[in-house]
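This is the structure, below, for whatever I ask next.
One chain of protein is taken out of this complex; the other chains stay put.
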Amino acid sequence: MVERRPLLNALSHVVLILGVLIVAFPLYLTFVASTQTSQAIMQAPMSLLPGDQLIENYSAALMGKGAGAGAKAPVARMMTVSLISALIISLGKILISLLSAFAIVYFRFPYRMFVFWSIFITLMLPVEVRIGPTYKVVADFGMLDSYAGLTIPLIASATATFLFRQFFLTVPEELVEAARIDGAGPMRFFKDVLLPLSATSIAALFVIQFIYGWNQYLWPLLVTTNENMYPVVIGIKRMISGGDSEMQWNIVMATAMLAMIPPALVVILMQKWFVKGLVDTEK
Amino acid sequence: MEKRVVFRSRWLPWVLIAPQVFIIVAFFFWPAAQALLQSVQQSDAFGTSVEWVGLENFINLWNDETYLASFYTTAIFSVSVAVAGISLSLMLAVFADRVVKGALIYKTLLIWPYAVAPAVAGVLWLFMFAPSVGVVSYGLRAMGVDWNHLLNGTHAMTLVVMAAVWKQISYNFLFFLAGLQSIPKSLIEAAAIDGARPWRRFWTIVFPLLSPTTFFLLVINIVYAFFDTFAIIDAATQGGPGKDTAILVYKVYYDGFKAMDLGGSAAQSVVLMVIVVVLTVVQFRFVEKKVNY
Partner (left out) sequence: MASITLKNVVKRYGFGKSTNQVIHGVNAQIGDGEFVVVVGPSGCGKSTLLRMVAGLEEISEGEISIGQRVVNNLEPSERDIAMVFQNYALYPHMSVFENMAYGLKIAKVPLDEIRARVDKAARILELGPYLRRKPRELSGGQRQRVAMGRAIVRQPQVFLFDEPLSNLDAKLRAHTRLEIQKLHRELGITSLFVTHDQVEAMTLAQRMIVMNDGVMEQFGTPEEVYTRPATTFVAGFIGSPPMNLLKNAPDAKPGTIVGIRPEHLDITAKGWSLNVDALEMLGAERLVYGRWLHGAGDELVIVRCAEDHPAPELGSTIHVTPRAGRLHAFDAATGKRLPI
């Protein structure tokens, strides 16, 4: 900083610590609730210190033995559904965007720009504005209550295609020429040169898209009716739809903790790529 | 910008773009076209008869007080989310930019809410404010505020705004921090030599230079409040009490899937599409301008 202002420095820390505490408070409370008995939570106010039911609550949630009125599917199953869907969505988006960006940048074909702009237009068609008819298409394909239904309609990605297109355009032309002289065909060049060079972009995009996939709500809400195919985010919602009195908040909160852990880990462990991903995908 | 050297193949590029094209046609363009079509049709509850009604669905919407109310709700909601989210995260970012020690730790501790699913965020905040068991609602009652978002529309709105802001704070924070760090140190130093104290430096130098970031975040936050907060609202208030937190997206979902009013829901979708197009255009105009900064 420009000059010494101990008071201002102290104030900065105070504000930041307060901010961190307020941001973290809901998480702390969730954790506390997930370690208490249902009764302890019901006697408002609940204790603000962790209880001793951690193992009981989490195993009850994972096995699907606890929750009252709402869904009874084991959370372990839901986590698996979430994980598989998030991976298919994130990797699928990356794959098809890489391929289409490669086609658009490294080939000349009729309607090339038309295809490019068509992909661009999808930015303006989020799920929310076409839910009814999209639901019907998925139903007609017989993809309700399946991984295909949960993931494929979400795999198209204008942002990822743009990102890779931008990146490919910065790859020096001489690399393609060198590869052609070395006798590499298009797919060989894609696999041996382009893909390794895109590694950071892919990692950044993966973090963002994994979180996107894991956190999907509206779409799974529409296309899954079978508890076996509920992602964990939907499962939690189903658990609380019973009403205040009969709800087992301890189990709900244990489930919420479980639902937060994988994406939070991805963000924190891959922080560098997360930030890059956020910045790259804006626009 | 175009590549000078390209590969030659008649069929390969088509194979490469086929998956993307298939998905955007089947799940984006076809449904969007259907929505447009349905918005000018009326079908009965069982879907047995379909009738061409022209703009009647739109006229009905215009005359539907609940729809207009939903517009109003959405406006209140998105403006609150954008303004609260942007000011809080700007404050945090400014202080985080100041501190040298522990900057990375603060950053890490502030960015994780991005990873929380909106629905889970809704549940977390619902739990804190639940009238019977919530810790915060208990505290508020002790202070004389009778919190009950199940009955009080303002309370419900406050609740979803808080949850939505909380979830978005990390995103805003990261962009503000990046914006602050890209301001040349020499400018701040020049202002300091001119005798401007920190408070004044912020408003006369830093804030104006951050305006592109702020404007960008404003658009992003409004888009977020419009479209990405459905899960928060569905989990925390289900649009209630009454329709007090039923924003436009919630109403499309409700009318289409709960009330089975296909034509009305499709007309609402079309209105939303127009809103997205407008917001996207605004955003891109801005991105183009940003190049000049």
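All chains are identified by letter, namely A and B, in their written order; residue positions are counted from 1 within each chain.
Everything below uses one rule, namely that a residue touches a chain if its C-beta (ideal position, glycine included) is under 8 Å from a C-beta of that chain, and two chains touch if they have at least 3 such contacts.
Here the structure is a predicted model, which means the values were calculated and not measured.
Displayed chains that the missing chain touches over the full complex: A (touch as defined at the top). Contact with the chain not shown here comes from a single listed residue; of A:A76, A:L95, A:A148 or A:V193, that residue is A:V193.
In the complete complex, the hidden chain is touched by one of A:D52, A:D140 or A:D182, namely A:D182. What subunit A contributes to its contact with the hidden chain is residues 172, 174-175, 177-184, 188, 192-193, 196-197, 199.
Note that only the chains that are shown with their structure count from here on.
Centre-to-centre separation between subunit A and subunit B, using Cα means, comes to 16 Å.
Listing the residues of subunit B that touch subunit A in their complex gives 1, 3-10, 12-14, 16-17, 19-21, 23-24, 26-35, 38, 88, 91-92, 95-96, 98-100, 102, 106, 108-121, 123-128, 130-135, 138-139, 166, 169, 171, 174-175, 178, 188-189, 192, 198, 216, 220, 227, 230-231, 234-235, 249, 252-253, 256-257, 262, 265-266, 269-270, 272-273, 276-277, 280, 283-284, 287. Residue ranges on subunit A touching subunit B, taken from their complex, read 1-3, 5, 8-9, 11-13, 15-16, 19-20, 23-27, 29-30, 33, 41-42, 44-46, 48, 95-97, 99-100, 102-109, 112, 115, 118-119, 121-126, 128-138, 141, 152-153, 155-156, 161, 169, 173, 176-177, 180, 185-187, 189, 211, 214-215, 217-218, 221-222, 233-234, 236-237, 240, 244-245, 249, 252-253, 256, 259-260, 263-264, 266-268, 271, 274-275, 278-279, 282-283.
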